[in-house]
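Apart from one protein chain that is not included, each protein chain of the complex appears where it belongs.
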Amino acid sequence: MGKKQLAFYFDSSSCSGCKTCQVACKDKHDSGEGILWRRVYEAAGGDWVKDGNAWVPNVYSYYISMACNHCVEPLCLYSCPNNAIVKNDDGIVLIEKDRCMGCRYCEWNCPYGALQFDKSQGVMTKCTFCDDYLAEGKKPSCITACPMRVLDIGELEELEKEHGKSNEIFPMPRAHYTQPAIVVKPHRDARMAENVEMKIDNLEEIKNEQ
Amino acid sequence: MNSNEWPLVFFTLLSQMTAGIIIISFIVGLFVRNSELLSDFELKRNYFFVSLVLMVIALAISFFHLSAPLQSVFALANLQTSWLSREIFCMSMFTFLIAVCCAAVKFGIPGISGLPYWHIAAAFTGLLLVWIMARLYMIPIVPAWNNYATMIGFFTSIFLLGGVALLVILVVTGGKSFPFDQLKPVMWALIVVVSLAVVAKLLNVFLFQSGISFTGGSLPPPEAPFSWHVIHVIFFVAGFFLLAYWAYSQMQHTELYRPQMVYLSFALLFVSEIFGRAIFYALYYRLGM
Partner (left out) sequence: MDGNNPDNAGRSHVPPISAIDRRCFLRLSAFFSGGLLASGSLLGCLQGEEGKGQIVSVNDDGSVIIRAGCPSHNCGGRCVLKLHVRDGEIVRIETDDRPTDDISDPQLRACIRGRSYRRRQYHPDRLKYPMKRVGERGEGKFERISWDEALEILASRLKRVKEKYGNSAILVPYGTGSYNQTNGRQTAARLMNLFGGSLGFYNSYSWACISRATPYVYGTSVTGNQRQDWINSRYIIMWGWNPAEMRDGTNSEFFIKKARENGARVICIDPRMSMSAVSLADEWIPIRPGTDTALMSAMAYVIISEDLHDKDFINRCCIGFDKSQMPDGLEEEESYIDYIFGTKDGVPKTPGWAEEITGIPARTIIRIGREYGSIKPAMLYQGYGMQRRAYGEQPVLGGCVLAAITGNVGISGGWASGIALQVADGGPLWNVFPTGRNPVREMIPVFLWTEAVLRGKEMGPEDGVVGGDRLQNNIKLIWCVASNILINQHSDVNRSAEILKDENLVEFIAFQDQFMTPSGRFADLVLPVCTQFEVWGLQDGWKYGDEVIINPKIYDPPNEAKSDYRICAELSEKLGLKDEFTQGRDEREWIEWAVNHFRNTRFPEIPSLDQLHEKNRGVYSVPVEKPKVALSDFRDDPENNPLNTPTGKIEIFSRQLYDMDKPDVIPPVPKYIQEWESPFGEESKRFPLQAVGHHYMPRVHSIHDQIDWLEEAFPQRVFINPLDASDRGIKNGDQVRVYNERGEMVIPCRVTAKIMPGVVNIPQGAWWTPDEEGVDRRGCVNVLTSHKWTPLAFGNAQHTIMCQVEKA
């Protein structure tokens, strides 16, 4: 039994991509323009075949709602020169704003796009797992927002026991880089990480500065 | 490429050029041991002082990359795991050692005789610095960077820019006051260094290409503006051939031949490197999301 590690559970099979989680997060944290601690990726692939008079779709698509995965091996934390990124007793990865010098090196190191630069404050920001809500015994804002009830939280080990270890769904990266604390229930169309036939269909909505 | 990465272009190039000046001056000094020129006080003063100025500029520029520069007081806090912390540490050491060299040259403390040791220390720190710098960019989730092309590219910049810069310093310092036969071996040594760097650079193109053509990413690999590639290549070719032409012409002369050509060549190569480095940053993309 390792250290405590809180984790997100996300049921991609029923996510409608409505982005209520994204806005609930923005509202709770008063996030500035372009800051999407939680955001929703629209994965899509396939094509159309004309069959006589008919159109046969070979099109597949699903949504991945993604925040910070509070990784077991947080590359962001390892990369930060200032020790401004910490992992607390619950396994939550947090930024200590007062120590951040805004070099954005952590941003390069996170394969989930979780670390986002806030121009107005001049520091990096990221999902806090709503640690203030946890302290009050409440679940994070995104979780209780979901109209489809596809988001939840739990202990990583317990979630993996219940749902299996599933954390490499496209467009997520392979898990070995950071050991993300997340369990994703795959959609029927789900493809694995590093799939070359799929693409993120809604890049313009993600605004990840690359 | 993000606009906040432009300071990094100049910071990395200037610090690598400086490392080049320090390292090459040391190496060349080993091979051309009897040159009166190299033991010349004025030349040493010039390349150490130029190096110090360059490092101060590079460090100043690096602060432009930070949005909360005051917090950089914490920047050495994570030597344990952060390559960036290590880079900053090494950078500081390197600058400090150059400053000591300058002090040694200027004030004679701890004595001219001690200078070579400080120079060795600075040269090794410079090598270490560039190695750390390359490691810093070899991030596991960044396919375009996470290969030895980054390492080779950075070391190429050391020898290319450092070599030509030293040549410029040599020419400026030496001018017409030294007999050419004394200048010659040093100059040739530098030309050899630059030529090797050029070869390495050309070979590295293929290695770099394999990094950026990785296909397993979910984000579309970015592209640098075509014009950047054009400037990078044309300025490089022009700078190199100008240098080669100058070297060829110099062989025909016993006096220093048209030093303006060296300056221009340096300028062309430096601009080429700026765009080359900008392309490097622009091709950042990561695995995942």
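When the chains are written out, they are named A and B in that same order, and each has its own residue count from 1.
What we mean here is this: a contact is a pair of C-beta atoms (placed from the backbone, for glycine too) under 8 Å apart; a residue touches a chain by one contact, two chains touch by 3 or more.
Quantities reported herein were computed from a predicted structural model and do not represent experimental measurements.
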Ask   = The chain left out here touches which displayed chains?
value = A
Task = Decide which residue listed in A:5, A:22, A:109 or A:167 touches the omitted chain of the complex.
result = A:22
Ask   = Residues of chain A in contact with the chain that isn't shown?
value = 13-20, 22-24, 26-28, 33-34, 36, 44-48, 50-57, 59, 61-63, 136-137, 141, 144-149, 187-188, 201, 204-205, 207
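As a working rule, only the chains that are shown with their structure count from here on.
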Request  = Measure off the straight-line distance from the CA centroid of chain A to the CA centroid of chain B, and report it in whole Å.
outcome  = 39
Remark   = Interface with chain B, chain A side, in the complex: residues 41, 43, 64, 66, 75, 77-84, 98-105, 108-113, 117, 119, 122-123, 170-174, 177, 193-196, 198-200, 203, 206, 208-210
Partner chain A, residues of chain B touching it in the complex = 2, 4, 65-72, 74-78, 81-85, 88, 136, 139-142, 215-220, 222, 284-289
